[in-house]
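Of the protein chains in this complex, all but one are displayed in their positions.
Here is chain A:
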Amino acid sequence: MSALDRVVKPKTKRSKRFLEKREPKLVENVKNAMLLKGGNANCTVTQALKDIYALKKPYAVLYKKKNITRPFEDQTSLEFFSKKSDCSIFVFGSHNKKRPNNLVLGRMFDYHVLDMIELGIENYVSLNDIKNSKCPEGTKPMLIFAGDVFESSEDYRRLKSLLIDFFRGPTVPCVRLAGLEHVLHFTALNGKIFMRSYKVLLKKSGCRTPRIELEEIGPSFDFTVRRTHLASDDLYKLALKQPKALKPKKKKNISRDTFGTTYGRIHMQKQDLGKLQTRKVKGLKKRPAVNGPENSVKKPRHV
């Protein structure tokens, strides 16, 4: 019986809903982020975590206490926190002599670490340091990556994917065009990554499309890439795998050529030629049959 006793079964509807929310889904929810502090985190790192929390807000959990753990040496505590708060992306901030102002950005797959990239903060301007009006909380940012390194280097390519995964927020079918007011710009230059956050100001241009002006709102970071822990190719491929039910179903007998013309094979019933409309002639018109004998029978022979 011991094996059966271990089957966990929700006792109330509420706990059942709670567990259902965490189950794997066909169309997944927005990835939640957790922000953790290491055993020693200085003011810069703490403030940086708070600012990242402000950018990510409805989809993030900011842990306040210290956690004496090192993600690159032992990932069990991260996995524990991920399971506890159902978060699949994390930022771990720490500060020590060997790696000052350290942020570890990573993501999970099935509650296990998939990718982890360590970024050192070289230069940092907080959200509060720049005094101007900010974007409202939960604004979906536009993400722009500039630099050829994001295409050429494997580490940077994965970092780009990680940053998109982190900041993109919910996928939406529609967006209010005038409400696009936040840009996160990542520039890879001189071996550093410059992250800048701008507010978009729409100006009149005379055309339909407005002219864009930008205003920096912070936070801004100058990052250097330190250690990386990337998933092996087959694990990454497994994580990328799309469920069969989500793939669009292929329609049979329809093909397209290079010019975008659609070709299809259609199957037709045999045509009924009896109903074919020909030229209308008065002589061919159907008339109710007039029965001569019937009429004549009913007629009295003589009046």
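One rule holds for everything that comes next: a residue touches a chain if its C-beta (ideal position, glycine included) is under 8 Å from a C-beta of that chain, and two chains touch if they have at least 3 such contacts; residues count from 1.
Just so it is clear, contacts and distances are computed from a predicted model.
Visitor: Missing chain, UniProt name, options "Ribosome biogenesis regulatory protein", "UBC core domain-containing protein", "GTP-binding protein ypt5" or "ER membrane protein complex subunit 10": which is it?
Guide: UniProt lists the chain left out of the view as "Ribosome biogenesis regulatory protein".
Visitor: With the full complex in mind, choose from A:L19, A:I68 or A:V175 the residue touching the hidden chain.
Guide: A:V175
Visitor: Against the chain that's been left off, what residues of chain A make contact? List them.
Guide: 1-4, 6-7, 9, 23-26, 28-29, 31, 88, 107-111, 114, 140-148, 150-151, 160-161, 164-165, 168, 171-178, 180, 183, 185, 187-190, 194, 196, 198, 200, 205-214, 216, 236, 238-243
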